[in-house]
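Beneath this line is the structure, given in structure tokens, with notes to follow.
A single protein chain has been removed from this complex, and every other one stays in its place.
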Amino acid sequence: MGSRRLLALGIGVVLCAAVLTSVLVHAAKRRSVRAGQRAHGALVDATGMTDLALSSSARWLRHPSLSEPGAATADLPSSLDVDPAGALIGPPTEILRSGAPAPADGVQR
Amino acid sequence: MRRQLALIHFALGGLQRRASKSVALVLGLTLVVGLFGSTLLLTDALRREYELLADRMPDLTVQRLVAGRPSLIPEATALMIDDIPTVRDVEARVWGYYFFTAIESNVTILGTERDGESLDVAVEDGRLPRAGNEVAIGNGLADLLGLRVGDEMGIPLGTEVVFSEVVGVFGDDSSIRSADLIVARPAHARVLLGMAEGWATDLAIDLTTQDEAAVVAEHIAERMEGARVLDRRLLRRTYELTFDTRGGLMALLLVPALAAFLLLAWERLSGLGDAEQREIGVLKAVGWATSDVLLARIWESVVIATLGAVSGLGLAYVYVFFLGAPGLSDALLGWSNLRPAMQLAPAIDPLQAFSLLGAVIVPFVAVSVVPAWRAAMIDPDRAMRGGR
Partner (left out) sequence: MSAPAIAVTQVRKRYVDGNRRLDAVAEVDLEIPEGALWVLCGPSGSGKTTLLGLMGAMVAPTSGTVEIHGQDVTHLRDHHRTQVRRERLGFVFQDLQLISGMSVLENVLLPCVPSGGASAEDAARARELLVRFGLKGEIEARAERLSGGQRQRAAIARALVLQPKILLLDEPTAHLDTANALEVVSLLFELRDEGTTVVCATHDPRLSDDERVDRVVSMCDGAVVSDPEPQA
């Protein structure tokens, strides 16, 4: 009676450990497979573009690092690729400010 | 140690006695952890995929703003910038978007002069374009249009149709970046994009040292009208914003689910029925200290939380990396027809896994401690009479 419960606990512990280990081992394996895939690096070398093709139909999301630096939180009316993500929190101003002409004293902040 | 084992043994009995409640809590926790975990796993994997090659971004990107929005930039501008100290290389890039009516999707058209057999490995079938109207296309596009190496692809431009010869198709491997790509030589890319000779989309600048970026940016701004210079560190932050925003949105949507679950858990854990209250009274009266009673209940919560958290994590992992996160990836990534094959490499490592588990188990046990402590502190006499 007593040992049955502790046996069940032991099985539970082993199962949990097995799940965790499988996840971590599989993840590591996939990472090493990915590391061996040279197609990625070659593509980036060939094209010079590093952005992911996450959502081509949202243009700013296709090349978020290039199109509009503040676009990650943009909410332009009549924009084709609306993602109303700027409602609660604005983007860091350095992103909005990026590339703006330097102020008169010539210091880029 | 023996004491703990004995208390755990008793706790397991308690779980057995309240089997339906225990199972409900484990299932609920599994679901909640599964939902949150999926979002986390997916965004982390995407972020990692981006990070892997983010270093190959140009140090500076120069755009030309007209009326506050990016416009085309004259190729000759590159010469203006070439001689700035610490600038190693300036490349005028030709790329842009094209809305493909046939597939109702945007594709990215990219012109490049880089080639060579070593780079052909980027393509699964065929090779990169070397001359004329050759193109290499993403497999998402190829599938949708039914194209293979050797076929001709016609792209309507105004009243004409411009034909390109497909010499390469990108594979699933690189699909996360190439699914919607059409790669051509710069001249042909310009034709497809409707861009005149002598113009480029932007300039990619490589420096000998990143530290000089700000200085170089100033020089460029002086020499070029309407210049917007994007430091690559800034661009990376934009990228992170994208993931954080989207992931955060998802998480925000899940907060009500989490709140509901915690409330339910609290209610079930603290609304000790008569039976449970009497049980605690009995334990105290037969000589159990408050700490013993408390520990037994804590062990109960630990078992439930661990089972729920681990199965939730396993569920999330299978859902994201074996099933491709149907539903979630739509919500997270948007509504494109040209979806890349989600062959992501998981970013999760032991530290992250244990942090995730800890973030679930600790609060859950903590939430259960308060009612357990209140119950354990009860005067055994009162508890015995059912708290009356």
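Labels for the chains are A and B, by order of writing; each one numbers its residues from 1.
As a convention for this text, contacts are C-beta pairs under 8 Å (C-beta built on N, C-alpha and C of every residue); 3 or more make two chains touch, one makes a residue touch a chain.
Small disclaimer: the values here were computed from a predicted structure and weren't measured.
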Contact partner of the left-out chain, one of B:76, B:282, B:323 or B:366: B:282
Contact partner of the left-out chain, one of B:6, B:65 or B:187: B:6
Where the unshown chain meets chain B, residue by residue: 2-3, 5-7, 9-10, 13, 16-17, 275, 278-279, 281-292, 379-381, 384-385
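Methods note: only the chains that are shown with their structure count from here on.
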Chain centre separation in whole Å, for chain B relative to chain A (CA means): 4
Residue numbers on chain A that touch chain B, as the complex places them: 2, 5-6, 8-9, 12, 16, 19-20, 22-24, 26-27, 30-31, 33-34, 37-59, 61-73, 83, 85, 91-92, 94-95, 98-102, 106, 108
Of chain B, residues touching chain A in the complex: 5, 8-9, 12-13, 16, 46, 49-50, 52-54, 56-58, 61, 63, 65, 70, 91, 93, 95, 97, 105-108, 110, 112, 114-115, 118-124, 128, 138, 140, 170-171, 173-181, 183, 202, 204, 214, 217-218, 221, 227-231, 234-239, 241-242, 245-246, 249, 303, 306-307, 310-311, 313-314, 317, 321, 333-338, 340, 345-350, 353
